[in-house]
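Only one protein chain is missing; all other protein chains are in place.
Order as written gives the chain letters A and B; numbering starts at 1 within each chain.
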Amino acid sequence: MAGTVIGEGLTIEGDISGDEEIVIHGKLRGRLTTTDAVTVGGTAVVGADISGASLSVAGQVIGDVTASERVDIQAGGKLVGDIKAARFTIADGASFKGNVDMEV
Amino acid sequence: MPRPPHELSVIGSGTRITGRVSGSGALRIEGAVKGDINVNGDTELAEGASVEGNLSGESLEIAGNLLGDARASGAIAVRSSAKVRGELRCAEVSIEAGARVSVRLENEFELDFGTAQKRR
Partner (left out) sequence: MTERSVIGVGTVVSGHVRGQGSLEILGRVEGDVSVTGNVVIGPEGRVRGNVNGAELRISGQVQGDLRGTLAVLLESGARVAGDISGPRVGIAPGALARGHVQTDGEPALAAARVPAPAARAFSPPAARVAPAPAPVALPAPAKAPLPPPKPAPPKPELRKPEPARAAPAAPQAEFSPVRPIKPEPRRPPPPVVPVLGKGTKAKKKKSHE
């Protein structure tokens, strides 16, 4: 159960920060920081740097992403920006452009 | 027309937003928002939550802290746990006794005093 859910019809322009899970189906332009998991749904359009425990991208993210655990770009997902995470996957059919830093 | 599958938004109790929130769909705020909120759905400001900015929705249920103006095309309900300061503009307002408010109510209605009757 996500703590925060940004529905498909919602747009946020600004910074989101928290300590719980965040799921985005709508639009975000700004920054997103949490200590928990981040899920970017298929309909989401995110123009923001994202920082969380983990990140799953099924929609569109333009920004740098940092995860303490892992980043996964799903089929149909798109990420333009740098990844900094211990583990990552880019699924077949996903789109990615940027650098990857797998901190040791 | 089918509703989009993800129509209800929730800003969790551990989440803070600084910026503007807008769009469609229902919204439940359990965290803290600093900025204006303007959605064309039913909006609920839960107890313990806070909004510093203007709050606009189809209907508003306010059980938390609001510092700013509230506007609804429908009803605004201020619960007893609420703390509100600002202007309330809506078709109908209710305030539960116990709420802490310093609000201006803007409302178009006429008083109906009729004619003085003196009948014994």
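The rule is simple: a residue touches a chain if its C-beta (ideal position, glycine included) is under 8 Å from a C-beta of that chain, and two chains touch if they have at least 3 such contacts.
A quick note: this is a predicted structure, and the numbers were derived from the prediction, not measured.
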{"item": "Neighbouring displayed chains - absent chain, whole complex", "value": "B"}
{"item": "Residue of B:V10, B:V39 or B:V93 touching the missing chain in the full complex", "value": "B:V93"}
{"item": "Where the missing chain touches chain B, by residue", "value": "75, 77, 83, 85, 92-114, 116-120"}
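Quick note on the criterion: only the chains that are shown with their structure count from here on.
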{"item": "Gap in Å, rounded to a whole number, between the CA centres of chain B and chain A", "value": "31"}
{"item": "In the complex with chain A, residue positions of chain B that touch it", "value": "4-27, 31, 35, 39, 41"}
{"item": "Residues of chain A touching chain B in the complex", "value": "2-22, 25-27, 30, 34, 41, 43"}
